[in-house]
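For this view, one protein chain was removed and the others were kept in their places.
Showing chain A:
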Amino acid sequence: MSTSTYLPRSSAARAKKRGSGDAERPHKWGNPITYLVALLFIAACIAPVLYIVVGGFRTNAQISTSPAGLPHPWVFSNYTNVLSSSTFWGEFGNSLVVALACTVGVVVLGLMVSFVLARYDFKLKGAMYSLFAAGLMFPMVIAITPLYIVIKDLGLIDNLAGIIIPEIAFGLPTTIIILVPFLRAIPKELEEAASLDGTSRIGFFVRMVLPLSLPGVATVGILTFIGSWNNYVLPLYILNSQANYTLPLGVQQFSSQYSEDTAKVLAFTSLAMLPALIFFSIFQKRIVGGLTGAVKG
């Protein structure tokens, strides 16, 4: 990992480089085998998801006579049923609140402590980094039994805060592992230049580090949001009443409640995964945009 990672390069230099690269390259489209492999891989990734989505447009009779077939005719009632149910929207809202709160918490706390670990020199630094790195070995599943006891003692059982707080704590190690190298890669010269210009370390943090670490922050934020949106084991232990369920619990409950109604389960499942997918595809572009300065051909 070099220091010249994601610093914006002058557009002139970039244009020049791109020009010469294209001239050397015989095929502008690249290798057809690359496309073939990419296409096969995408098909493998997407087909099962499409099956779930498309299956929601079929009837149970269609599904049982031809499990792998296409809808004939297309039926919309499964989706409209789910979309008009208050259960779905309640669980959707809970998931959204939890995921947003976690993302904000993890990014803010993680960025602060990563900045300290990356750019300050002090005695306990190594110990602090090891503490968080050790956190990678404490995945939530392992700690779930005692965590449940702690949350119970805090009186946060069946409360969304009882999910948000532990998820932030467990999100920190990954965040720090990802962000520290990002922050460390910002050249010392920049910090020295900033300090010569009279900027304090905190000022440097706000004005230089935050914008430069945006790609790292985006990565961490996306991972946290998705991790929280998808978390199953913690809500399984903490949440009791359906009014507080997040979507993963809702999907599981719905699929056992309507186990005979496969089409409806597929519709509910598709709608439950949609928000994370949308969120991801929006911010994915932003990451790619943020990294274009460093992307090579």
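Convention: a residue touches a chain if its C-beta (ideal position, glycine included) is under 8 Å from a C-beta of that chain, and two chains touch if they have at least 3 such contacts; residues count from 1.
To be clear about the criterion, contacts and distances are computed from a predicted model.
Note on the omitted subunit: UniProt lists it as "Sugar ABC transporter permease", one of the names in "Thioredoxin domain-containing protein", "4Fe-4S single cluster domain of Ferredoxin I", "Sugar ABC transporter permease" or "Cytochrome C oxidase". Remark: the omitted chain is touched by one listed residue; of A:L147, A:L160, A:L212 or A:L239 this is A:L147.
Not every partner is drawn; the one left out touches chain A at residues 1-6, 17, 21, 24-25, 29-31, 34-35, 37-38, 41-42, 44-46, 48-49, 51-52, 55, 64, 66-69, 109-110, 112-113, 115-117, 120-122, 128-129, 131-150, 165-166, 168-170, 172-174, 176-177, 180-181, 184-185, 191-192, 195-196, 198-204, 219, 226, 229-230, 232-233, 237, 247-249, 251-252, 255, 262, 265-266, 269, 272-273, 276-277, 280-281, 284-285, 288, 291, 294-297.
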